[in-house]
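With one protein chain withheld, the remaining protein chains of the complex are depicted in position.
We call the chains A, B and C, going by the order they appear; numbering starts again at 1 in every chain.
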Amino acid sequence: MDPNKSEQPNSTPEPSAVILGHCPDRKGINSAITHFISEHNGNIIDYVQHVDSEQGVFFVRIEWELKGFALPREEIEAAFKPIANRFAMTWNLHFSEAVPRMAIFVSRQTHCLYDLLARQQSGEWRVDIPLVIGNHPEVETVVRPFGIDYRHIPMTPETRVQAEQEQLALLEQNRIDFVVLARYMQVVSPEFIAHFPNRIINIHHSFLPAFVGAKPYHAAHARGVKIVGATSHYVTNELDQGPIIDQDVIRVSHKDAVEDLVRKGKDLEKIVLARAIWSHLNRQILVYNNKTVIFE
Amino acid sequence: MDPNKSEQPNSTPEPSAVILGHCPDRKGINSAITHFISEHNGNIIDYVQHVDSEQGVFFVRIEWELKGFALPREEIEAAFKPIANRFAMTWNLHFSEAVPRMAIFVSRQTHCLYDLLARQQSGEWRVDIPLVIGNHPEVETVVRPFGIDYRHIPMTPETRVQAEQEQLALLEQNRIDFVVLARYMQVVSPEFIAHFPNRIINIHHSFLPAFVGAKPYHAAHARGVKIVGATSHYVTNELDQGPIIDQDVIRVSHKDAVEDLVRKGKDLEKIVLARAIWSHLNRQILVYNNKTVIFE
Amino acid sequence: MDPNKSEQPNSTPEPSAVILGHCPDRKGINSAITHFISEHNGNIIDYVQHVDSEQGVFFVRIEWELKGFALPREEIEAAFKPIANRFAMTWNLHFSEAVPRMAIFVSRQTHCLYDLLARQQSGEWRVDIPLVIGNHPEVETVVRPFGIDYRHIPMTPETRVQAEQEQLALLEQNRIDFVVLARYMQVVSPEFIAHFPNRIINIHHSFLPAFVGAKPYHAAHARGVKIVGATSHYVTNELDQGPIIDQDVIRVSHKDAVEDLVRKGKDLEKIVLARAIWSHLNRQILVYNNKTVIFE
Partner (left out) sequence: MDPNKSEQPNSTPEPSAVILGHCPDRKGINSAITHFISEHNGNIIDYVQHVDSEQGVFFVRIEWELKGFALPREEIEAAFKPIANRFAMTWNLHFSEAVPRMAIFVSRQTHCLYDLLARQQSGEWRVDIPLVIGNHPEVETVVRPFGIDYRHIPMTPETRVQAEQEQLALLEQNRIDFVVLARYMQVVSPEFIAHFPNRIINIHHSFLPAFVGAKPYHAAHARGVKIVGATSHYVTNELDQGPIIDQDVIRVSHKDAVEDLVRKGKDLEKIVLARAIWSHLNRQILVYNNKTVIFE
């Protein structure tokens, strides 16, 4: 039950469609795309394009109202395809009505988990969270009151392959669209990642690329930095090297022990992870060459 | 049950004592205070002083280990009194072992509430939260799973006096030390405030003193600011005019509608309120002349 | 002479044209504009649009390469006019080759002045600064070494009208496009402003709308804020109420006296003013309803 639902501005948005795409840059792309919407009597809500002139790549996000659009939903893809093909565009089409299904992976630390569940529960996000998977049994007591299924799958070097198979089966059963590693603290195998390319979001507790790997707060303290950070990114096969979605930082001082960095960092982690998920949910992210284009 | 407890660095701190005080500035105060600790064989963990030279006021926070201190706890107050009197110091003494008891007041918005409960539950803070009071019945479903008592006390202009009496009775029954208004959205009467001077912490959803009062995000949007903020402060009789404990801000743009400011602001509110409570819990705050001295 | 010129990436940009415009929102605007560029064989470098759905206003900034564009520069305006008229668009056209001419008004504080002159001198900006006007004679020693004309025009309540006439004559003589008030500390009359609508940039030393008017750092200190700010805005007839271009903030504490706020604030003022000028120089700003749309 959600006491805030009535106050949520996003609870009943008008249906819209989004195309995200990128292609080699050349003349006439903007014109062709906007003409496509306009000839079918569409109303563009948001049009953003970006040209990476170094790489010669054109990026675009276009969102338009479905109300009044001359094409029915199921015909849009076929109708746009010739334009995309003309420009050799890699693209996809999303409808705002579709509510994405998200799974959360967690270890023992629960600050990010609580934060995500609270956002979903209070109606801040349009997302379904049918499943939380963890490698510690006691986290069930956190998840259960939110009415969400918690599955405890222990993770050891010996059982990893088998455990990931179980995880994948659960994700499939629950028709999961994307996975959030909410301080999961486990390395995910390339085989697993291959099932969710650019659809696994991790939060790393440092300002990447500084302090890759384990114990970044200890490393930050040892180096005597005056600012610590957190980084959300898509997971790729190289540890902590995936495309960065968002980062944020907080000032620290010589007075802060490692445990103070941990405490201050937790707040960053929650916020930075949540912002990345927001961008993902709102189809604002394009990935190209291991970097993100974020259409805010 | 708390799955994180074993990871919490603050779960079993060594017992310590804190004196917070202020007095007219003059020579010899630091020497007298530090001598007091040293003559009883105390070990100072943290000594911070500040002189407001405009106002001629001396502020001090001293924390020392109780282990090995020659005076037993119950004699410290009497032993320090002559020194305090010599300098006309306003002061108080705290023991770290005492776990403060906090009540939360809430209205319909639950993002701060969830955040506070999660922090307590996961062992991030040493605080007891025996009671949440709200003016909407449905928030009970948020609070109940945390094993905390929720009391619904409706609040209308006609019933305010009576309702505040009920609130005060509950606070007394539960031996509450301080109250947190977690987006409570109700004005608290001077009579109520008089029971908890500098012990009611509010979160205001603007960068005070800009946008005092209701609907600050609407006002910020109308003015076209490029940054919005949140402010935690102690509640005094003048609306949104109490001593500021902490503030933080986030960048916004012309693309952000009011609902985007609300969404971005919620994250600020959670963090800024939590930081204020942390400072309060750790006896880091002195109030003087409607301003705070924060001994971090 | 400029030792850095060869390192400046912006020193020889390809010539481009920019159209900035706004109009009532309706279908087909994006399509019409992009088609206009494409039918004349133009290459769009940057296309940004924004719809204020509350007000029903469409904003656009389009930048395209002049190289290869089928229309000569002098015919672009006439060719675009029918499109603009069809949508009742308020718009203007700029060519990147035109180097804007900027005048600086200054009082006794020179930190912003130095910063602006250094940026121009080192080639960071493509701008001409033929003139600095001040109401204190001694600032000439700052300006003169930069090879820029300094005019001392004293300003008293009695001489204001006459002094502003002198200023306006100098601005006209020097074909000034826009004026920067670099901590000028004088109120500018509506008559003066009318000559440069949305072309006078001021830096106010507070986080507006907090602390409007004189001595904002004193007011901030008295209120005990934990963050101070600076705000750049276009000057309008109401003091400190013009459209905000940029803002930034810095954390302060109880340890900071007014003079520390002044010192910390100076750094903010320099940066925030410079960023506003950068946006203005790059034709990134649209003003509507006393607010700015900044196309970054």
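Brief remarks follow.
Note that in this section a contact is a pair of C-beta atoms (placed from the backbone, for glycine too) under 8 Å apart; a residue touches a chain by one contact, two chains touch by 3 or more.
The structure presented is a predicted model; accordingly, all values stated were derived computationally and were not measured.
Although one chain is not drawn, its touching partners on subunit B can still be listed: residues 27-28, 30-32, 34-35, 37-39, 41-49, 51, 53, 251. Mapped onto subunit C, the footprint of the missing chain covers residues 1, 3-4, 7, 9-10, 108-111, 114-115, 118-119, 121-122, 124, 136, 138-139, 141-142, 145-146, 253, 255, 257-259, 262-263, 266-267, 271, 274-275, 296. In the full complex, the hidden chain is touched by subunit A at residues 50, 52-54, 207-211, 223-227, 229, 243-249, 253-255, 257, 290-294.
Definition applied: only the chains that are shown with their structure count from here on.
Shared residue numbers account for over half of those found at the interface formed by subunit B and subunit C, and the copies are therefore classed as meeting with the same residues.
Between subunit A and subunit B the centroid-to-centroid distance comes to 34 Å (mean Cα coordinates, whole Å).
If you average the CA atoms of subunit B and of subunit C, the two centres end up 42 Å from each other.
Touching of two or more other chains is recorded for no residue of subunit A.
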